[in-house]
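Left out: one protein chain. Kept in place: all the others.
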Amino acid sequence: MEAFDFVAPKSIEAAVSILNENGDRARIIAGGTDILVMMRAGRRLADVVLDVKGIPELDEMSYSPEGGLTLGAAVPCYRIYQDEAISAAYPGLVDAASLIGGIQIQGRASIGGNLCNAAPSGDSIPAVIALNGVCNVAGPNGTRQIAAEDFCTAPGQNALQQGEMLVSVSFPAPVANSGANYQRFIPRNEMDIAVAGVGSSVVLDASGENFVSGRVALASVAPTPVFSRAAGDSLAGKPVSDEAIREASELAMADAVPINDMRGTIRQRIHLIGVLTRRTLNNAVERARGG
Amino acid sequence: MAKVYIPTMLQTLTGGVKQIECQGRNVRQIIDGLEAQYPGIKARLVEDGEIRSNLAVAIDGDVARMGMLERVGETSEVHFVPAIGGG
Amino acid sequence: MPGVVHVQAKINGEDTNFLCEPRQSLLEVLRDVLGMTGTKEGCNDGNCGACTVVLDGRIVDSCLVLGVEAQGREVQTIEGMASPGGLHPLQQSFLENAALQCGICTPGFLLASRALLDAEPDADEGRIRHWLAGNLCRCTGYDKIVRAVIQVSTAPEK
Partner (left out) sequence: MTLSNQVLSEVEYNVVGKRPVRPDGVDKVTGRAQYGADVKLTGLLHAKVLRSPHPHARIRSIDTGKAEALPGVKAVITAKDLPFAALSREELGGDYNRLKFASDHMLASDKVLYKGHPVAAVAAVNAHVAESALALIEVDYEPLEAVVDVRAAMRDDAPLLHAELRTSSMGEIGDKPSNVAAHLSYEKGDVEQGFGEADVVVERELTTASVHQGYIEPHNSTAFWNTDGQLNLWTSTQGAFAVRAAVADVLRLPVSRIKVTPMEIGGGFGGKITAYLDAIAATLSQKAGAPVKQLMTRAEVFEASGPAPGSWMKVKVGAKNDGRLTAVQLEVAMDAGAYPGSPVMQAMTCAFACYDVENGKVDGYDVVVNKPKTAAYRAPGSPQAAFGVETVMDELCQQLGLDPIDFRLLNAAKEGTRRIEGPVARRIGFVECLEAARDHDHYRTPPEGENSGRGVAAGYWMNRGFQSSCVITVNFDGTVSLIMGSVDIGGTRASIAQQAAETLGIAYEDVKPMVVDTDSIGFTFITGGSRTSFATGLAAIEAAESVKAQMVSRAAKIWDAAEDDVEYADGAVRHKSDPELRLGFKDLARQLATTGGTVAGQSNVDPAGEGNSYAVHLADVQVDPDTGKTEVTRYTAIQDAGKAVHPSYVEGQIQGGAVQGIGWALNEEYYFDNSGRMMNPTFLDYRMPTSLDLPMIDTVIVEVANSGHPYGVRGVGEVPIVPPMAAIANGIHEATGLRLRSLPMTPGKILEEQWERNGG
C-alpha cells in the first residue's frame, strides 16, 4: 500500500473541509473492511485517510418509536443487532447487519460504509431501500438528503459530490402491521458475496390479509442495487396470497439485469431473484402479522 | 528365476509376451537379462543409469528403495510401476 | 512523504507506546513493530480470521484495522490470554481435545471463542459454529475445535 496521511477529524465541518481540499485523493475509513482491501489491491489510492469514527454524528444511533431510527454512517453492524429496541423494530435491517462478513467484520463494518462502497452485492443496501432509508449527506454547501435507492450510481460509485460525506441513514418509524426481511443466496452459509439478494418490506391492513404497500430491492443483479418499484407497487391493495407474491417476484425478476461471472450466471441469478423475492415477502408478511 | 511382468506399453518389444522368467540377483541384472532377450527394452526403462524418473520397480509389491541395486529373490515378482509421491 | 505517528494504546493491559506509519495495519504493528507474532496473517483481507484480536471488547480482523486507529484504545492478543497462573480454560480445552493441528489458526480461534463465551457462556453448537464462521481452519474440519469450545461452554448438551 502506498503511504498516506491519517487524520481523525472530530467534526463534520473539519471532515468536509479535508474532503473538499483533497478530492478523491482523500478516503474515509469507518470500519475499514472494504477500503483497506481496495487500497491494498491498488483499486483506491489516497493521500489522506480520514477516520470519521470520532465524529459524534457518525457514531450515533438513535431510535424512538415515533421518530424512527437515525443510524450514524460509521456505526458498526454489531451495535444494530445488539440493541434490543432496534432489533425489534427493524428486523429486516438486522437480517442484513448480521450476515455481512463474519463476527469480526461485523465488529467494524457499517451500513454507511456498505452504501458508500456501492458494491452491486452490498448486502445491507436492499434492506435499507426496502425500509425507505434516507441518506443524510453533509458537504461544503450544507446538508442534503438522498433516497437510499438513488445513492449508488455505478459499481463502486455513489451520489456524493466533491467534499460531501455520508453522515447517517434515517429510517421512518415502522408503521403498524409492517414487516421486512432481507435474504441472500450464497453457496456457503457465511463469509460470502451474494449471488443474488432481495430485501422486501410490506405494510398490511389491520386485518393482516391485504397488502397496503410493498417495497422490493435487489442485490447482485445489476451494476448497482436495484429498487424494483414495480414489484413492490404490484402488491398494493391486493390480498395476501401466493398469487400476489408470485406476480411481485416475476416483476422483480424482470428488473434484474445481471451478468455472467464467477459467482453465478444470468439465468441462475434471475431465477434466484424470484425465489428470494417470494421467500422475503412471505417472511415480511409473517413479521407484519406479528410472527 | 524371478517372474518379470512386462508393462503393457513395452509388450510391443516382447512380441506381446506379458511375463517372462529372468535370472538376476538385483534389478540391474534383471534389466540386463531383459535387454538380452528383447533388445531396446532397457532404454525404455532406464535413463542415465537409473530407473526413469516416473517409474519405479516393485519387488514382491514393495517399491525398490535402492533402484538398480535392489535385491531380487529367486522367486520374486518384478513389476515396473508408476513412481509415486504423496502429499 | 508522510511520516510516522506516535500511538498510545493499552495492549494486553499494558500501556504501550509505538511509532507506526499510517498505512501499517494493526496486524503489522503487532507483529513487526511490537514483535508480538502470536497474531497470524493468513489472507490480509479479512476472510480467514487468523489475525483476530480484541479491540475495545470486540473481535476484529487486525489486518483490517490501521495501527493508528488503536490510539487510546484497548487491544487484546493471544499473548495476553494465559495468565501467570496458567492457561485459559479454552487453551486447556484445545490442547486436551486435539483442537489444533498446524496451529496457525489457533490464536484467532481462541480469541474468538473466548469473546463468545465471555458474552454467551452457554453458547451451543449452532451458536459456536455461527460465531466461528469468520475463522478458517483447514486442518481439523472444525469438529474438534467446536467440541473443545462446547466443553468449556455451560450449554447443557455435551
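We call the chains A, B and C, going by the order they appear; numbering starts again at 1 in every chain.
Please note the rule applied: a residue touches a chain if its C-beta (ideal position, glycine included) is under 8 Å from a C-beta of that chain, and two chains touch if they have at least 3 such contacts.
What you see is a predicted model; the values in this text were computed from it and never measured.
Note that the absent chain touches A, B, C when the full complex is taken as a whole.
Across C:V29, C:I78 or C:A115, the single residue that touches the chain missing here is C:I78. Residues of chain A in touch with the missing chain: 1-3, 102, 185, 187-193, 195, 261-265, 267-268, 271-272, 275. Contact between chain B and the unshown chain involves residues 5, 7-10, 43-45, 47-48, 52, 54-55, 58, 60-63, 65, 77, 79, 81-87.
Along chain C, the points of touch with the absent chain fall at residues 21, 23, 31, 35-45, 47-48, 50, 77-79, 81-82, 87, 91, 94-98, 100-107, 110, 125, 128-130, 132-147.
One rule holds for everything that comes next: only the chains that are shown with their structure count from here on.
Rounded to a whole number, the gap between the C-alpha centres of chain A and chain B is 69 angstrom. Chain A and chain C, compared by their mean Cα positions, are separated by 29 Å. Among the residues of chain C, none is found touching two or more other chains.
Counting only residues that touch two or more partner chains, chain A has none.
Residue ranges on chain A touching chain C, taken from their complex, read 1-6, 8, 29, 31-33, 36-37, 40, 49, 51, 53, 76, 78, 101-105, 107-108, 189-191. Residues 1-2, 5, 21-23, 25, 44-47, 49, 52, 55, 58-61, 63-66, 68-69, 71, 112, 115, 130-131, 133-135 of chain C are the ones that touch chain A when the two sit in their complex.
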